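In this view, the complex is presented without one of its protein chains, the others remaining in place.
Right after this comes chain A.
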Amino acid sequence: MPSDSSPPNRRGLITLAWLWVAAPLAYGVYELVHKATQLFTG
């Protein structure tokens, strides 16, 4: 079985890579939640 832990020198790259994709996705989810609340308020 492979190890889930990554060498220390890759941690920065892993964080950067996940932030790269998570930031726009968080924006999309924020907009979605904002719109979805209209079902209960609109």
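Heads up, the rule we're going with is that contacts are C-beta pairs under 8 Å (C-beta built on N, C-alpha and C of every residue); 3 or more make two chains touch, one makes a residue touch a chain; residues count from 1.
Just so it is clear, contacts and distances are computed from a predicted model.
According to its UniProt record, the chain left out of view corresponds to "MFS transporter" among "MFS transporter", "glutamate synthase (NADPH)", "Lipopolysaccharide export system ATP-binding protein LptB" or "cysteine desulfurase". In the full complex, chain A touches the omitted chain through residues 1-2, 4, 6-7, 9-10, 13-14, 17-18, 20-21, 24-25, 27-29, 31-33, 35-42.
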